[in-house]
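Dumping the structure here so I can ask a few things about it.
Removed: one protein chain of the complex. Kept in place: all other protein chains.
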Amino acid sequence: MNQYKNFFPIMRHYKDLAYLDNAATSQKPDMVIDAVADYYKQENANPLRGLYELSQKATDAYENARKKIAEFIGAAKQQEIIYTRNASESLNIVAYSLSDLLLSKDDEILISVMEHHSNMLPWQQAAKRHQAKLVYLYPDKNGLITIDELKNKLSAKTKILSLTQLSNVLGAEQNLKELIKIAHANKTIVSVDGAQAIPHNKIDVQALDCDFYSFSGHKMYAPMGIGVLYGKEKYLEEMPPFLTGGEMIDYVDEQSATFAELPYKFEAGTQNVGGAVGLSAAIDFMESIGYDTIIKRETELGRFAGEELSKLPYVTIYGDNDFSQHHGVIAFNIEGIHPHDVASLMDSGNVAIRGGHHCAQPLMRYLKCNFCCRASIAFYNDEEDITKLINRTKYIRSYFNGAQ
Amino acid sequence: MNQYKNFFPIMRHYKDLAYLDNAATSQKPDMVIDAVADYYKQENANPLRGLYELSQKATDAYENARKKIAEFIGAAKQQEIIYTRNASESLNIVAYSLSDLLLSKDDEILISVMEHHSNMLPWQQAAKRHQAKLVYLYPDKNGLITIDELKNKLSAKTKILSLTQLSNVLGAEQNLKELIKIAHANKTIVSVDGAQAIPHNKIDVQALDCDFYSFSGHKMYAPMGIGVLYGKEKYLEEMPPFLTGGEMIDYVDEQSATFAELPYKFEAGTQNVGGAVGLSAAIDFMESIGYDTIIKRETELGRFAGEELSKLPYVTIYGDNDFSQHHGVIAFNIEGIHPHDVASLMDSGNVAIRGGHHCAQPLMRYLKCNFCCRASIAFYNDEEDITKLINRTKYIRSYFNGAQ
Amino acid sequence: MALNNIYNEILMEHNTHPDHKHKLSVSSDCKTAINPNCGDEVLVKKGINPSCGDEIVLELNIEDDIIKDAAFNGQGCAISQASTDIMADLIIGKKIDEAVELTDLFIKMVRGEEKDEEKLEQLDEAMALKDIAHMPARVKCAVLAWHTLNEMLKEKKTAE
Partner (left out) sequence: MALNNIYNEILMEHNTHPDHKHKLSVSSDCKTAINPNCGDEVLVKKGINPSCGDEIVLELNIEDDIIKDAAFNGQGCAISQASTDIMADLIIGKKIDEAVELTDLFIKMVRGEEKDEEKLEQLDEAMALKDIAHMPARVKCAVLAWHTLNEMLKEKKTAE
C-alpha cells in the first residue's frame, strides 16, 4: 500500500480496492475522523448563544474553522464564509436569494450545458419564478467555454453567470479568471460551482474575482453534511435570507423580524459544528500533503489512465486528448457494453467506478452518449489502481465478446 | 459519576460539569461517535447511484437508518422520512413547499406565541409571500393551548396549523392528539415541531395523526447536521420540491426537469450519510436506555430542580407549578440579576445553563420577562447536578447582594 | 463480491443472442398496434428506468386469453436486455393470469422476498437472475420488463 493510502482507514480495511470514484466523494483520513470524534468528546455544545465554557469551545471550534476556510480559499473576510450542507445547498441559496434580489422578467441567466444538475435545476426554478430566460453556453471539444462563446451569449440582460470551474465528467478546468473579467465588464454577477475544482487545485477567490463560490466538504476529505458558500460581502449584505429560524435573527416580533449580521443571516438553526471541525481538519490534511503533491500525482495518474485506456480501440474517452488536463477525471465508454454492466463487472474485480449520467443529463446528450463510465482519481490512488482498471476493462470486453 | 454519564465521553472528560443545557443540544454517547467513525472507516461512499459494493454499503447504511427512523416515530412508510440538516430546515421545507401548494391571498396560518423562531419566521415569510395572515394562539398559565383557544382561532380560512409539541422554555407538552383532531375537522393541515418533544417522549406520528413532524438529531444524542422531516405521503407527493439539484431528479433537459419519487424528491445533492448513521445509532442508544427510564429520571430531576428553586423567594419560575410537567425544562429568573450574569457565574461554578431569549422572543415578551435563565435536564443528569444548580443560585444571589 | 454469477452464461447468452428482440407491429409507441403480417391487434407498452435510461418497448400478441407471441425492442444494459428476453421465453403460451403470477413471483424473487426454491422453479431460466437481490442498484434493470408486462396485462384485464 502506498504511503498516502495509509492515511485512510478505509484503504487499510479494503487493501485490494481500487477506489476510483473520488469525484463522487473522497475517502476520509484518520485526522478528519478523529477531529470530529474529539470535538464530540471534548468540546460539544450548541455554539454562539452559550455563556458557558463548553459552548465557548464549540463557538471557537466553529469560528476558527470558518477562519481557516476563509484563508484556504483566499476570502477577504470571515463573514463571507457561510456554512451549508453541501455544494447543492450553496448553489440553491445563490439561485434563490440572488435571483430575488436581481432578476426581473426577461432577464437572462447564463449557465453551461456542462453543469451538474445542482447548478442547473436551481436556475431553471429561478428562471421560472422570475419569468427570466435560462441561456446555455456550450464547450469546445476539450470541454472549455471559449471567450467567443461567452461574448456571444452575454447580453445587456445577462444578470447572472453561474459556471462550474471543473466539469465532473470532462475534467476540464475553465479559464475562469478571463471569463469572469468579461462577465464583469458586462455587469454580470458570477457564481462559480467549485465542487470538483477545490479538491484538485488551490483556489483564490479574490484572484479569480468571482462573486460567489460553492463547494462541498465531502469531496475534499471532510465528512458529509458540510459545505460552503463564499460570497462577496456586498452582495450577501443585500441578499434576502434564505432559510429562516433560530440564530439568524436580531429582533423578532409576531409579524416581522430583523436579521442577524453576516454570516449568521444565512445560517438558520443549529449548525453542524462537528462537520465544520471536520472540514477544518480536512484543510489541515490537504495542506500537510500539499497541493504540489496532489496536483502532481493526480495529473500523472490521470494521464496514465487516459493514455492506457485510449490504446484500447473499443474505448471512447470524452474530453481533451491531453489527459493531463483532466484532473484525474476520465469519462469513457466500452463499445457495445452498457456503463452499468461495466461498473458492476469492475466491482467484481475490486475496481470502484461510476456509471450513469453523473448528474449531468444535458451534457450527456450533448456528448451523444446518454451514459458513460467515469474513473476519478485522487492523489492517494496509484499506478496499481490504474493498472487494475485497465486490466479489468480488457477482461470485461473479452468476457462480453466471448459470449458472442 | 452515575452509570448513565459514563456512556458519554464528554462527561468522563469533565467530571465536575453539571451540563444542564440539553434542550440546546445533548451530549453524544460513545455508541454514536463510534458508529459515525466506523461508517467512515468501513462503508463510506456516495450512496444511491453507485454500482459497487462500497456504495451499496453506504446506500444500505443510509436507507436502513431511514427505516429505523420510520419505525421509531411510527411512520407508515419509509418514504415519508426525509433527511434534513436540522429541525429548522424541516420546518422551512414545510413552510415553503406546503404554502406554495395551499395558500392563497387572505388564507390564514395558525401558530402559537410559544413557537421557537424556527417555527415562526418561516411562516412569517410564507405569509408575506402569499399575502396570507399569520394568526397566533396564546397558552394558558401552564403553557398549554386549550381546546377553546384553538376553536376560537380556527376559521374556514385556516389552511395550516403549525405547533410545537413541547415548548423549549415552558417545557409543557401540548395535548396534541385532541388539538389535531379539531384542526382536521376544520380541514386544517397540521405541522408539528417535535424538536423538544422527541428526546423526552415516545412519538407515534400515526397515533397523533399529525401531517408533518420535524425534529433534529443533535437534541437526541445524534451528531449535528442531521434532522428529519416526516410528512404524510399524500401531501409530500403533491408538494413541489424545495432544494433542487443532483439525486432528486428523473429526467433533466435544458429547460425543465421531472423529479424523483419520494423521499428523494426532497433530498438534493449528496446527503449526510454519516449523520444518518449517527441518528440511527442514537435511536439504538435511546432504546437501550428505554423511554421508561428516560421519562422517569427526567420527570423526577425536573421536579426536584423546580421545587428546590421555587423555595428561593427571589427566584421566579415560568410555566406550570407542577414541575413534573416540565420535561426537565426549568426557565427562571433571579430577581435583579440579568440572566447573562447568572449564566456566566453558573459557569464559573461548573454549571452549564443558558441565559437569553431562547429563540423565542415573542414568548419572552408574552411572559413579560424578555430574558430568562434555563436549566434543561437529560436522563444522564443526576441530583448532584441539580444540587450544584441550587447552590450556585444561592451563591450568585448572595454575591450580588453582598455587593450592595 | 462475486458478481460474475449474475453475468452468468444464461444471462450472457440472452443478452448477446436475444430470441425475441424484434417487432411484431409497425408502429410501436401507442397502446395497441396492428401486426402487418397477420393483421392481429398487438398490445404495446413502453417501460423506462430513469436511473439508467433503459427503455424497452414490449409487444404482445394475445388471443383467447393466451399470450401467443411476445417481442421487445429498445436499449439497455445486459441485465435488462437478457431479463426481457428470458421473460418473453417464459410467458409465450401462458394464460394472462399465469403470466401475471409469474411476474409477481419474479419481482418478489429479485427483491429477496421469495426464497422458496421449489416455487421459484416455475421461473425456469429467469432463476438465473436470483442473485441480483444482492445488487439492489441493479434490481430495477432486472424488473423493468416484468413490471411493464405486469401493468400491461392488468390494464388489459381492467379494460375488458
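Observations on the model:
Each chain carries a letter (A, B and C) given by its place in the written order, and its residues are counted from 1.
Convention: a residue touches a chain if its C-beta (ideal position, glycine included) is under 8 Å from a C-beta of that chain, and two chains touch if they have at least 3 such contacts.
Since this is a predicted model, take the numbers as computed values, not measurements.
For the chain that does not appear, the touching partners among the shown chains are A, B. For the options A:26, A:44 or A:59, the residue in contact with the chain missing from this view is A:59. Interface note: of B:251, B:291 or B:371, the residue touching the hidden chain in the full complex is B:371. Although one chain is not drawn, the whole complex shows that of A:71, A:140, A:237 or A:250 it is A:250 that touches it.
Summary of contacts with the chain left out: across A:49, A:218 or A:265, the touching residue is A:49. Counting over the whole complex, chain A has residues 49-51, 53, 55-56, 59-60, 250-251, 260 touching the chain that is not drawn. Within chain B, the residues in touch with the undisplayed chain are 337-341, 344-345, 347-348, 356-357, 370-371, 399-400, 403-404.
One rule holds in what follows: only the chains that are shown with their structure count from here on.
Annotation: 39 Å between the Cα-based centres of chain A and chain C. In terms of their C-alpha centroids, the spacing between chain A and chain B amounts to 31 Å.
Among the residues of chain A, those in touch with two or more other chains are 340, 344, 347, 356. Across the assembly, chain C contributes 1, 51, 135, 138 as residues in contact with two or more other chains.
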